[in-house]
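Here the complex is missing a single protein chain, while all its other protein chains stay put.
Chain nomenclature is as follows: A and B, assigned in order of appearance, with residue numbering initiated at 1 for each chain independently.
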Amino acid sequence: MENMIELKDITKEFKVLNRREGLKGSFQDLFSRDYKIVRAVDHISLSVKPGEIVGFLGPNGAGKSTTIKMMTGVLEPTNGELLVNGRIPYKNRTQNSQEIGVVFGQRSQLWWALPLIESFKLLKDIYQIPQDEYDGMMELYAKLVNFDEILHKPVRQMSLGQRTLSDILAAFLHNPKVVFLDEPTIGLDVAMKSKIRELILELNKQKHTTVILTTHDMGDVDALCERIVIIDKGKMLYDNDIEHLRKFFGAYRTLKIRPREKMDVMVEDLTKELEMMDVRISHDDEWVFLLVNEEKTSVLKVLGLIQEKHKIKDMQLEEISTEDVIKKIYKEGI
Amino acid sequence: MNRFKKYFALTRAGIIECVNYRMALVVMVFGNLLYLTLIYFVWKAIFASSGSDVVNGMTFESTMIYLVLATALFNFMEMYIVWEMGRDIQSGKIALNLLKPMKYKDYLFWSVSGSFVVNFVFTFIPTFLIVMLVTKGTIAIGINLIYFVIAVVLAVVINYEIDFIIGTVCLYTESIWGINVMKQAVVTLLSGATIPLAFFPEKLRTVIEYLPFRAIYDTPLTILLSRNPDAGMVAEKLLVSLAWAVVMSLISHLFWRISIRQVTVNGG
Partner (left out) sequence: MNTKKRGLSFYIKIYFKIIAQDIKSRMSYRADFIISTLGMIATNIVGFVAFWLMFSKFPSINGWGYYEMLFLYGFSLVAITPTQCLLDNNWNLRRYVYDGDFVKYCFRPINLFFYYESEVFDVKGFGQLFFGLGTICYAWYHLALPVNFVMILKLIVFLLSASLFMMAMQTAAAATCFWIENSFYILDLSLKLKDYAKYPITIYNPLFKFIFTFLLPVAFIAYYPSLVILRPDEVPLLSWLSPVIGGLFFYLSYKMWMRGASRYDGSGS
């Protein structure tokens, strides 16, 4: 078997009710209904090799989750061929489940009232994991995470971070061939995010598990993915390694500064002072945004220049956001 | 005026939400008819076996009208407030609702008022019209309809206040189910929702006289069904209902205030 996952020309359509507005409209809907077809995934082809980590990027409603749901067997594609681990997932949902692990963002799949260890024991029985494999896994987990903190705690009493961590551990427990992670770091603080990224990376390395993850967070992509797929409005816009993408867009960073001076004066001054530096300037009530192309000018240099003449209350440095990358891809192409 | 605008906005949203569930409405209407048919056959069997036309001072016809309308009233008054509150409290959503620019009690009432309206239109009115047509004039059309409407409004208030008091208990316990079924069992029996109070033994009826529950079903229906309502009798009944409405809303207000303070102090 060459590829772990194989998508050929996959399309998924949903029938959606077109609701009319207002009180009158909803009474009209009562008697006559108007449906429209929405194409959530539009002719996507893709293959993933064993052991790869692939990140799916795209704005909300882009079709990432729908694609994942098809690969896990929850949804049947409207059109196209789909194989995961040599099987058609929606036709063999039960068998397919034995070979995959899934974490769906904030929806814990663990038993809410049980301590984590009891959930693990139940999963061991459900997946029929041999005792030695189970012991091996627990040993590995004990090395990778702070087990004492969570092992005897009921899931309902855990913090969101602990819960996500537990769900990821549970997803890897039966040593699946592929693990799907839908927004694994959503809503977590920075420390927890990096903890979870390390865990995923380590498990991928040790077990050679193929990992498919969706995210909004460029940090996830930087830390985990060698390869990314960008989806928007159901269409695949990009499928290549991250270096390739960064060459085009990663060089941009946004420098945010909060000036002590009056906003309009500041913006006017900066526009003059940075004229030569190829920096795009915009602002809102509090912040001035400077979009810097680091291939041409370094952010530090820009900051230095500003601090020579102005006093700054606060500053932040932001990577270019997924949304911006996608916007740029739209505008400028690859 | 502005004050009412925001309340009616909630009613309107509730109506839209209800109407969106088309199949649910169909099921509601047909389910109601099926249920009424069941009641009809059971009571017909009871009257048939009694061997007389009048049981406990009620004819089969008046018993049926009473039960059919009681069911119709039940359909639009039972708004599952205790469940709603219990879920809000357990999910922590209550904190958000407390921040809304109106009292939680008002907010909740006006949020469900949309379903009141929809259920009233889709179950009570058709049922009432059918009963009118089938019984041809057993229900007198006159001043008693106005008394009836007043009694129903008071019944809605009393029912809501009872629900709100019981719902407040959910601040203290996680057992929404237990609290709710207990309330439902007691209220449906003692209010005369499923069996006319005339069927109760004398002693039990005396006890019920002093409880608020009868104001929910028994009072409005007795007023509606009395042929020549005696003004004194009606006034007395309505005054008792009004008194209960005031008392219950005071209790629910105080109980909620005390409880919510305790919970916020203890950090829930």
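The definition used in the following text is that a contact is a pair of C-beta atoms (placed from the backbone, for glycine too) under 8 Å apart; a residue touches a chain by one contact, two chains touch by 3 or more.
It should be emphasised that the depicted structure is a prediction, and the values quoted were computed from it without experimental measurement.
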item	value
Contact partner of the left-out chain, one of B:V27, B:V54, B:I146 or B:I258	B:V27
For chain A, the residues touching the chain missing from this view	14, 65, 69, 72-75, 86, 93-95, 97-102, 104, 107-109, 111, 113-114, 118, 121-122, 125-128, 154
Absent chain, residues of chain B that touch it	20-21, 23-24, 27-28, 31, 34-35, 37-38, 41-42, 44-46, 48-50, 55, 173-175, 177-182, 184-186, 188-189, 194-195, 199-200
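Note that in this section only the chains that are shown with their structure count from here on.
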item	value
Chain B - residues contacting chain A, complex	12, 15-16, 19-20, 22, 25
Residue ranges of chain A in contact with chain B within the complex	19, 22-23, 26-27, 29-30, 33
